[in-house]
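Missing here is one protein chain; the remaining ones are kept as they sit in the complex.
Chain naming follows the written order as A and B, and within any one chain the residues start at number 1.
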Amino acid sequence: MASEPSVRRGDILLAYATLSPAAALLILLAAVPSVFVVMIAFQHIEIGELSGRFVGFQNFLWVLNSREFYAGLWNSFVWVFGSVALEMLIGTALALLLNRAFALRGVARAFVLAPYLIPTVVAVLTWRFMFHDLVGIVNFLLIDSGLTDSPVLWLSDRRYAMLAVIIVGVWKFLPFVVIAILGILQSIPNEQYEAAQIDGASGWQQFWRITLPYILPVFVLTALLRTIWSFNKFDIIFLLTGGGPLNSTTTIPLLIYQKAFDDFDMSRAAAIAVVAFLVMGVLMTFYLLAMKRSEQNQ
Amino acid sequence: MSFAASTGAEQRSMIDVHHLAGRIMVYLLAFTAASVMGFPLVWMLICSFKPPAELIMSPPTFLPHEWTLANYRDLFVQTRFMSYFANSLIVASGSTAFSLVIGGLGAYSVSRFNIRATRLFSRFSLIAYMLPEVLLVIPLYFFLVKAGLADTLLALIIANTAFTLPLTIWFMRAYFAAIPVTLEESAMIDGCTRLQALWKVVVPLAVPGLISVGVFAFNSAWNDFLFALVFTSSERNKTLPLGLSTWIGQDYIYSWGMLLAAAVLITLPVLAFYLLVQRKLIAGLAEGGVKGG
Partner (left out) sequence: MASVHVSNIVKRFGAETIIPGLDLEVRDGEFLVLLGPSGCGKSTLLRMIAGLEVPTSGRIAISGRDVTHMQPKDRDIAMVFQNYALYPHLTIYENIAFPLRVRGMRGAQVDEKVRWAASLVQIENLLDRKPRQTSGGQRQRTALARSLVRDPSVFLLDEPLSNLDAKLRHSAREELRTFQEKVGLTSIYVTHDQVEAMGLGDRIVIMNGGVIRQIGTPEQIYHEPADSFVATFIGSPPMNLVPQGDRQVGFRPENFVPKSQTPAGADVLDVEFRPHRVEFLGSDCLIYGMVGNPFEPAAAVSRIPSTMAFSFERDAAMPFAVETRHVRQFDLKTGLAIGSGAGIDG
């Protein structure tokens, strides 16, 4: 009862009154559209129209039989697991590093954090510039150091496009992991390490037995969050490659966009969205369960 | 690492060397990390001062052979950069203001009243935050066309407010919860109604938190791309990210210089704000991110 006042009669009114603008906004712009998308997925909508006739599961059958869809799903998985794995590993390592005290640590942190704060457009622009086959610095460094002979067409060669996209994604979003892990690292009470030192534990043992178990819940949560967000990410890939070359980087969000706003095939776009959301729903349940468990532990 | 055979002085110097090696590693790694992460931005900054001709030289130069502000000048003179900037400013400010007020009231409700409605709302808003934007823009597009709000900045303000709402409410709720209820109760005994207590006592104490949340909301709206892409179509209403993207969407880019200059100018407010609220932002993000924002 420590932080909640008891509810009086007039208070209930106030509770509703202060909550309603936010609730209204979310219902209007999140709940209603979601329902609407599901509805559209069951219809056939002509180009230029806003609604159409009911066609049952036709669109869904199309999705499940569509090569585009499975290609998109595959690209999504490669993108998500590739970038999230790297983000978690490198991010956690950096967090451990930045948790130690050293001179100019604040400066180092500021640099590490910066990519997360800048607009995606700027990130894309900069990397495009750097990835440019002729005038880009990346190729220059690769050739100059002897790692390759000829310029790599990062964004126009389907062998490398996804890799380029993952590199940019990891660069942009690993600061989030750093922040999350750093936050939990800083809350580990020093006494635990001191007690371990007295007991004779080595640095490695301390890491294994104190640090790791402590950060594990946050690690898992962060990984789940990044997975969900990466899966939904649209702008970074769209701006880097537009989905190409030859749809090699067309993930599900881009596929949905193409179907809806390039082909004007709203109903199929909606169907894809629903199916993809169900796939994500599985991930989300894991997330909610893990969150409940970690809340109980706290 | 056996100390058995060493003397005291030798032992101390062995430990010192061990420590020294360790510390050197730390500095080395930290330097590498900061460089790799920061290089693209620094590179962007440096290159923005190179004349256009130098930018398309292959192999590229490092430091500018010729420092120039031509790109910046061209940006303002030849493009609608100022217009984009103004639009972005309007959208970001508007949605920040709305976020703080609507989100603040909602956060107050959720943090002070533990009734079924507030609990439901919390859970629901978390789910809303997980929904893919690309899924929601389709019907939102329909709605806006019907409501006559297509291609307006107001649509962007509303959309941005709604989508940062779960996260802003999450942060602000934590800030409100940190203020003891006894302060409000004391104010109520001293003669305030509940709302007066909120205004006179809680809000002034929550200001540092509110600033962090405001910065976050501003950033979010400033950087938004998808909503601008789908909801606006005319040149007149373009925001910075959208305007910039149309340029880089072209396959063969001649005007790298102006693009880089634009990129630098877009990033400056963001970094300025960041420096302003650095520490609180990290703490807030860590908590909010972990707890489901």
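The rule we apply is simple: contacts are C-beta pairs under 8 Å (C-beta built on N, C-alpha and C of every residue); 3 or more make two chains touch, one makes a residue touch a chain.
Treat the numbers as computed from the prediction; the structure is a model and nothing was measured.
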Pick out which of B:Ala150, B:Met188, B:Ile211 or B:Val277 touches the chain that's been left out of the picture. B:Met188
Contacting the left-out chain in the complete assembly, out of B:Leu75, B:Val201 or B:Leu244: B:Val201
In the full complex, chain B touches the hidden chain through residues 180, 182-183, 185-193, 196, 200-201, 204-205
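FYI, only the chains that are shown with their structure count from here on.
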I'd like to verify one number: the distance from the centre of chain A to the centre of chain B, where each centre is the average of its C-alpha atoms, in whole angstrom. 15
Which residues of chain B touch chain A once you look at their complex with the stated criterion? 23, 26-27, 29-31, 33-35, 37-38, 40-41, 43-44, 47, 55-60, 101-103, 105-106, 108-115, 117-118, 121, 124-125, 127-128, 130-136, 138-140, 142-143, 145-146, 158-159, 161-163, 165-166, 169, 177, 180-181, 184-185, 194-195, 219, 222-223, 225-226, 230, 240-241, 244-245, 248-249, 256, 259-260, 263, 266-267, 270-271, 274-275, 278, 282-283, 285-287, 289-292
What part of chain A is in contact with chain B in the complex they form? 3-5, 7, 10-12, 14-16, 18-19, 21-23, 25-26, 28-34, 36-37, 40, 50, 94, 97-98, 100, 102, 105, 107-108, 110-115, 117-130, 134-137, 140, 144, 171, 175-176, 179-180, 182-184, 218, 221-222, 225, 228, 231-232, 234-235, 239, 242, 253, 256-257, 260-261, 266, 269-270, 273, 276-277, 280, 284, 287, 291
